[in-house]
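Got a structure for you, questions after.
The other protein chains are all here in position, but one chain of the complex has been omitted.
Labels run A and B following the written order; every chain starts at residue 1.
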Amino acid sequence: MSLASVSETGSVPIRKRRFARHALPYLLSLPALLVCIGILVPFVTAVYYSLMRFRLNLPAMKGFIWFDNYINFLSDSAFWNTVSVSLTYALVTVVVELVLGLGIALLLVKPTRLNNLASILLLLPLMTAPALAALMWKLMTNPNFGILSYLVSLIGFTDFRWASDPRTALLTVTLVDVWVYTPFIMILLLAGLRSLPKQPFEAAALDGVPRSFVFFRITLPMLMPYIITASLFRLLDSIQQFDIVYSLTQGGPGDTLMVFQVQAYLEFFQYTNVGRSAALMMVLWAITYFLSNIFIKQWLKLRERARGVS
Amino acid sequence: MERVSTLERAIRTVLIVLVLVFFLFPIFWIVLMSFQNNDQILRIPPSILFEPTLANYTTLLTGKLQTTAGNLDIAFLKNLGNSLLLSTGSVILSLILGVPAAYAFARFKFRLGENIAFTLLSFRFAPPLLVLLPLSLYFKQLGLTDSYFGLIWIYQLICLPLILWIVRGYFEDVSPDIEHAYRVAGHSWWTTFRKIAIPLARPGIAAAGLLAFIFAWNNFVFALILASADKQPVTVGALAFVTASGIQYGQIAAAIVLSVMPTLLLALYAQRYLVEGLSLGAVKG
C-alpha cells in the first residue's frame, strides 16, 4: 500500500479512501494478532498435553488418557498440598500487604516534601527483580553472617533457620513478598486516596465527626474500588508466585513451599512428567481465569473513571 | 484547618522512618556488603564501619576469579549484556508492534481489536508456565533456544499488554478532530499518524517503554526455562552464581547491586508514570 504524500498543488490525485477506512485497523493490529496467536498455540498445546500420558523419559508410553491426570489429582496428597500452600501463600501475603499498604498510604497521604520523597523511595523494592530480591534476603538470612540472623539472635532466637526451617519458611518468603509488593498496593491506594473528593472530609471535620467514624464510613467505602482492584491484582500474581519461592528455596524445605508453578516446574524438568505438569497448570489457569474475569471488570471501571477525570 | 497535634506529627514521622528503614535497609545492606571482603562480612557483630574495597566489582568486571582452586571464569558481564540486549530488543519490538495496534484500538472501535486487547490482557494474568512449558518443547525444534530473537518474541507476553493498554489510553486522550484537521489540510493518514498522533502520545509511549524495559529486565522465569546458558540475563545468571563454588559473598552482593541498579535508576527517573503504568492505566498518579 502506498502511503506517500500527494505531489503538487492543483494536480492532487484523488486517493480512494475506502481501502484505508476498512482495512487499516486490521493492518495495524496484525502484528499484535500474531503475538496473540503465538500465545494461544502453546496454550492449546498445554490443554492437549494435560489430557495425555506424556513423560519425556518414556516416550513409548505417550497416549491420550482424557481426564485421568485431573482425576488422579483428587486422590493425590501432593496436589492438595500444592493447593493449600498456594492459597495460604496468596491469602497471607495479600492480607499483610493490604493492611501495611493501606497504613502506609494513610501515613503519606498529605503531599508534603517528606511524604513525596518517601513514596518515591518506597518504589525501589517494587522495581527490584523479585528473583534478585530473594537473593538479597538469602544473603541477609544466612546463618553464618546474615544481618537478620544476627539481629534475631540478639533477642534470643539463636539458630533461627529462616527459609531452611519448615516452621519459618512461609514466614520468610512472606517477608520477601511483602518487602517487594507492599509498595504496589501502597502507591495504588495513595493515588486513590489523593483522588478522593475533598467535600465529605471537610464537612465531617466541620461537624466534628470522630476520625474513626470518618475512616470507616467515608474513607474506606470511597477507597473500596481501589482496594479491590489492588488486592485482586496482587492475588492474581501471588497465587502464581514463582520467582521468590524458586530463588529462595525451590519449594523446600521438603514440600513446605511447593506452590503451583514451582511444583509444575519440577514436575516437568525433574520428573519429566509433561502431562501431569500441564494438568497442574490448567488447574492454576482455571483459578486465575476466574479471578481475572472479576478483576478485569473492576479494572475497567476504574480505568473509565481515570480517563473521565483527566 | 485540620488540627494536628505535635504528638501526632511526631508519631507519624517515627512511623514513616520505620517504614523507610524496613523497605530500604536490604538495599543499603547489600550495597555495603558489595564493598566488603569476606572477613569483614563474616565478622560478628556486623559493623557499618569498615575499609571499603572495590575488589568485588573489579573481579566481576574483569571476569577472572582467583580462588584457591585456581582461576575461574565468570560470565557476569555477559549476563549484564544479555539483560540489556533482551530488554532493549523487547521494548523496541513491542513498541513497533504495540503502538500502531494501540492506535487502532483507540481510534477504530472494532471487534477484533477488542478481542486482541483482552486476550493479551488476560494472558498477562495467566500463569506464565502454562505457555512456557509447552514452548520449551518446541523451542528447540524451531531453533529459537539459542537465539535472542526467540526470547525477545516471548518477552512480548510481558511488554505488549503494557504498551497496548497504556498507549491506547494516551491515544484516546487526543481529540480525533486534531487528526482530522491535519488530514483535511492535505496530509495522508501515515503522515498524520507520524506528525500528530505519535508526538501527542509521546509521554505515554515513553512511560510505557520505560516500564516495559524494567519488567523485561526483572523477568526471571522466561529466561530460566527458555534461554540457553550463554543467553541468560542477570536474574537467572545471579542465581547460578550463588550456587557456583568458590564465589565470595561480597561478589554475590556486588553482582546483585549491578543487576538491580539499572531498573532502580530508571524507576526513579520515570516515577511520575509508574502508578499509571503499574495499574495498566487504571489509576492516574
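The rule is short, and it goes like this: a contact is a pair of C-beta atoms (placed from the backbone, for glycine too) under 8 Å apart; a residue touches a chain by one contact, two chains touch by 3 or more.
As a convention for this text, contacts and distances are computed from a predicted model.
Per its UniProt entry, the chain excluded from the display bears the name "ABC transporter ATP-binding protein", taken from "Ubiquinone biosynthesis protein UbiV", "TPP-dependent acetoin dehydrogenase complex, E1 protein subunit beta", "ABC transporter ATP-binding protein" or "Anti-anti-sigma factor". Here one chain is not drawn; of B:Arg9, B:His180 or B:Arg272, the residue touching it is B:His180. Even with one chain removed from view, chain B keeps its contact list with that chain: residues 175, 177-178, 180-189, 191, 196, 199-200.
Just so it is clear, only the chains that are shown with their structure count from here on.
Averaging C-alpha coordinates per chain places the centre of chain A 15 Å away from that of chain B. In the complex of the two chains, the chain B residues touching chain A come out as 1-2, 12-13, 15-16, 19-20, 22-24, 26-27, 29-30, 33, 41-46, 96-98, 100-101, 103-105, 107-108, 110, 112-113, 116, 118-123, 125-137, 153, 156-157, 160, 164, 169, 172-173, 186-191, 214, 217-221, 224-225, 234-236, 238-239, 242, 249, 252-253, 256, 259-260, 263-264, 266-268, 271, 274-276, 278-285. The part of chain A that touches chain B in the complex is made up of residues 3-6, 12, 15, 20, 24-26, 28-29, 31-33, 35-36, 38-40, 42-43, 45-46, 49, 104, 107-108, 114-115, 118, 120-133, 135-140, 142, 144-145, 147, 150, 179, 182-184, 187-188, 191-192, 195, 202, 205, 226, 229, 233, 236-237, 240, 242-243, 246-247, 260-261, 264-265, 268, 274, 277-278, 281-282, 284-285, 288-289, 291-292, 295-296, 299-300, 302-303, 306-307, 309-310.
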